[in-house]
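Beneath this line is the structure, given in structure tokens, with notes to follow.
As you look at this complex, bear in mind that one protein chain is not there, while each of the others sits in place.
Chain naming follows the written order as A, B and C, and within any one chain the residues start at number 1.
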Amino acid sequence: MAGNSFGEIFRITTFGESHGKAIGVIIDGCPPNVTVDEEFIQNELDKRKPGQSKITTQRKESDTCQILSGVFEGKTTGTPIAIIIPNEDQKSKDYDHNKDVFRPSHADYVYHQKYGIRDHRGGGRSSARETAARVAAGAIAKLALKQVGIEIAAHVSSVGTIDAPHVDISSVSEFEALRESNIARCADPATANEMIALIDSVRKAGDTIGGKVSCTVKNCPVGLGEPVFDKLHADLGKAMLSINAVHGFDYGSGFDGSTMRGSEHNDIFDVDTDGKVITRTNFSGGIQGGISNGMDINFRVAFKPVATIMTNQQTINKDGQIDEIKGKGRHDPCVVPRAVAIVEAMAALVVLDHYLRNKVYR
Amino acid sequence: MAGNSFGEIFRITTFGESHGKAIGVIIDGCPPNVTVDEEFIQNELDKRKPGQSKITTQRKESDTCQILSGVFEGKTTGTPIAIIIPNEDQKSKDYDHNKDVFRPSHADYVYHQKYGIRDHRGGGRSSARETAARVAAGAIAKLALKQVGIEIAAHVSSVGTIDAPHVDISSVSEFEALRESNIARCADPATANEMIALIDSVRKAGDTIGGKVSCTVKNCPVGLGEPVFDKLHADLGKAMLSINAVHGFDYGSGFDGSTMRGSEHNDIFDVDTDGKVITRTNFSGGIQGGISNGMDINFRVAFKPVATIMTNQQTINKDGQIDEIKGKGRHDPCVVPRAVAIVEAMAALVVLDHYLRNKVYR
Amino acid sequence: MAGNSFGEIFRITTFGESHGKAIGVIIDGCPPNVTVDEEFIQNELDKRKPGQSKITTQRKESDTCQILSGVFEGKTTGTPIAIIIPNEDQKSKDYDHNKDVFRPSHADYVYHQKYGIRDHRGGGRSSARETAARVAAGAIAKLALKQVGIEIAAHVSSVGTIDAPHVDISSVSEFEALRESNIARCADPATANEMIALIDSVRKAGDTIGGKVSCTVKNCPVGLGEPVFDKLHADLGKAMLSINAVHGFDYGSGFDGSTMRGSEHNDIFDVDTDGKVITRTNFSGGIQGGISNGMDINFRVAFKPVATIMTNQQTINKDGQIDEIKGKGRHDPCVVPRAVAIVEAMAALVVLDHYLRNKVYR
Partner (left out) sequence: MAGNSFGEIFRITTFGESHGKAIGVIIDGCPPNVTVDEEFIQNELDKRKPGQSKITTQRKESDTCQILSGVFEGKTTGTPIAIIIPNEDQKSKDYDHNKDVFRPSHADYVYHQKYGIRDHRGGGRSSARETAARVAAGAIAKLALKQVGIEIAAHVSSVGTIDAPHVDISSVSEFEALRESNIARCADPATANEMIALIDSVRKAGDTIGGKVSCTVKNCPVGLGEPVFDKLHADLGKAMLSINAVHGFDYGSGFDGSTMRGSEHNDIFDVDTDGKVITRTNFSGGIQGGISNGMDINFRVAFKPVATIMTNQQTINKDGQIDEIKGKGRHDPCVVPRAVAIVEAMAALVVLDHYLRNKVYR
């Protein structure tokens, strides 16, 4: 009800503020006997953590996670898994300036109006720092999915108006290697260089820029997704739209599909050489009627530019009067390179949840 | 869990198949003392019903709804409201051809695989006929919202590559009058004519075409939406993506926002002549940090072309063998004119649900 | 949230008022391919329906149910099952007397205070008539459980201070035959005669009397129940306490167990001649740590006397002033003979729901 939980069977609840003692997550409903590879979890967190390159925020957080429960002798037991990530580098003083004034296009004003109280330090609960807890939970979900052969891979497909060409993803490990070869996390290295140059110039101007992340789920079995409201793409959409700064989501043919005709858009069924049912095209994005059809699931996520800029801006204060806010603090010039890990984590949560939901019908 | 319910407090559960006895909905959690205007409900259903113009399917359904419970002497009592809509014009014979073969880009194949059984007649549960139940529930939600001054209005903003210009919506009644002046349901009559011509030519070719619906929520108070997962736009997104044929959703600056810089995207706070806090621009689409900020809420919904076309297509059958399916039945050449009512209904469900959720903090 | 739904996976939502057009239920999450025996469902409803004997209310309702969706060619399809039961014998005039005054120990006063509006006819939504919808849903649950060998049987174990001796239930069909041999629905015919005489004398005095129902679940597999809050007995308890007039629930050793010592109460594990793990005694009532252990599940449900009596009583009216209410209407002198079907139905809902929940771990 209060919105800090996600999922039906594999259900996570996150907690924590940007400058409180810790952030973290409880996972309830993780299947027993999943092997917990703590190095893998930390590696996922490292992809999201701040301070990892010149094009991310310079806040330093090791984002070292600690598992408090639900794992016994290296395996999940079916009981709740609690994970905490202590906050380390809290320069709360940096945020004295937004105690009484509201930063434009941030959540300061609406939190103040909704709750009548807010922890203003670093955005408090509305900080994207909360997504570290999602990445930790998503890492556990990925480990569970790996045991049944399902893989998820995303990369930065656009920064501003720079769009990457389509990148083949028949091998997830090769795709990931290409993506991790550059700090933009674009699997097309030539485009990555352009992106890095753009982000760097934007950063030097004290400005920020938006971008897009594209994601693919591979080896998803037929049948995941629950009609009529909990369609697989509807839950993926909600998951992505719940990530800070996301303004758009589409899957398969997406927005472009709205300009097409049925005769070109229909995915003709066929049988491949192994006798597996496939479709010749995949405008459906691997999902038909809200249920996975066994093809690759493809979707895109659009991020707006980060609101914190290094320029003074007019705003209002707690008394409803016009005021000014100074550009301060440590923030990302472009959020998408770090968001790749978050998109993958949320996708893993949705797919695993629906995988478990579908077991009920067996 | 099985996906046929939507909402937390104002919670609907729909039921029914395209060619069964009836479809319908139970609303649990409707506030008491909402005046129930049955004529208004029927009017909403009429905007969605089939057979209303030459550019919609010719299936004839009066879609007359009957309220079985929860209303006493014209007012809601706080108990569950059950509404049924009998199915009348069921030409089930028309669907004998898809009993054993799966229509391309339909849900036939995945339902068969997921459940091991399916009502093939007219798509059974996967038919968009189910959305009539949503429109009935949405009409009750609209009546409840009207009592607190919140209004919702959508129209067809694109058909294929024909895009309507921005239409002013300062008066909802004027906007609706313009929209209802034409069968395309576009509030810009000149564009509507182009759209109608395009749909008609597509229909004559036995083909179908996609389009977009744009929607605005007006007079939404500050504070609706629950961080961090149940952000207002995340729930709107899920609601829209759960509608048949929807492939994309964005709000505020949307996908375009991902190409912008923070310095142009930030919505500067200001105070209007009545002393009300506003933002000078509205790239945030009325939602910041997942919570409404009092500005108009704007979003777009992208629909793919309807999959049923009047052409023979290759497909597979129940035995996993390649087969052919003939173009038959009565279907829409373009779904967006009828979808306007569905988009508004789902928006009303989300906004009312969050309105009620927000009461807990008062 | 508004309380008209029950269950997590096999989830029912009931609707309807005592004197409205119909009552009914939607089941969401019923597994596909359950054979639907409509005669069986009607037979279950007949055990609960009014007017069945001289010791029940004389209201006449055939309680004929109609399935509107979710069943295709005699089998469930995995989509929502809607069932409606029209109201026939509504002597609403009989209830004019409680339009403005509140019947003692009824829900009239609290509904009025909670909602500010109420359908006073026959108690409206608070009428035990609502439980017919539960029995219909429970019948479907029983059919699904039967397919996996789980059986449920209850009977009247007490009326007033008349207690039945322990009745063997190794054969459910023999137990049911004994129970259905008398209108008290007690599986011990000698005690049944005493009960009938007592109820009849109470009825003639215009009074009512309480009683108890005892229930057993047989062949429940090991592992049903979710620690720590959704323990199997906790969900059974909630289910039973949600039935009108129920004031108490215990299982296994129950209230008596609170007077025992650990050395006598512990159920020693053993292995039977088939190699199956059993316990020598069953003070645990088939549930340990909230999870079924494979033994018979036993519990008791205590019903208070029906509040409607044929005597004039002091009360208050809508204006908060002292008033008088006349003894009128058609009501049960003792509710337990009809409640047997309701107890079994609710038990079936809980056990099937947990059976399905447990599938997730396989």
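Note that contacts are C-beta pairs under 8 Å (C-beta built on N, C-alpha and C of every residue); 3 or more make two chains touch, one makes a residue touch a chain.
Only a predicted model underlies this, so the values are computations on that prediction, with no experimental measurement involved.
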Seminar exercise, completed: From C:45, C:83, C:139 or C:202, the answer for touching the chain not displayed is C:202
For this session: Among C:28, C:250 or C:344, choose the residue that contacts the chain missing from this document, as touch is defined above.
Result: C:250
Exercise. If the missing chain were put back, which residues of chain C would it touch?
Worked result: 1-6, 8-9, 14, 102, 104-107, 109-111, 113-116, 125-126, 130, 158, 160-161, 202, 207-212, 222-223, 225-231, 233-235, 237-239, 241-242, 244, 247-255, 257-263, 265-271, 275, 277, 279, 283-285, 288-293, 302-309, 311, 313-316, 320-322, 357-358, 360-361
Exercise. Can you name the residues of chain A that touch the chain not displayed here?
Worked result: 1-5, 8-9, 11, 13-17, 20-24, 26, 28-29, 32-33, 66, 68-70, 72, 75, 77-82, 84, 114-119, 124-125
Seminar exercise, completed: chain B positions in touch with the non-displayed chain are 1, 9, 29, 31-32, 78-79, 227, 356, 359-362
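As a working rule, only the chains that are shown with their structure count from here on.
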Exercise. If you average the Cα atoms of each chain, whose average lands nearest the overall Cα average?
Worked result: B
Exercise. For chain A and chain C, what's the span in angstrom between their mean Cα positions?
Worked result: 46
For this session: List the centre-to-centre spacing of chain B and chain C in whole Å, with centres computed as mean CA coordinates.
Result: 39
Exercise. Where the CA atoms of chain A average out and where those of chain B average out, how many Å apart are those spots?
Worked result: 27
Seminar exercise, completed: Multi-partner residues in chain A (2 or more other chains touched) are 1, 9, 227, 360-361
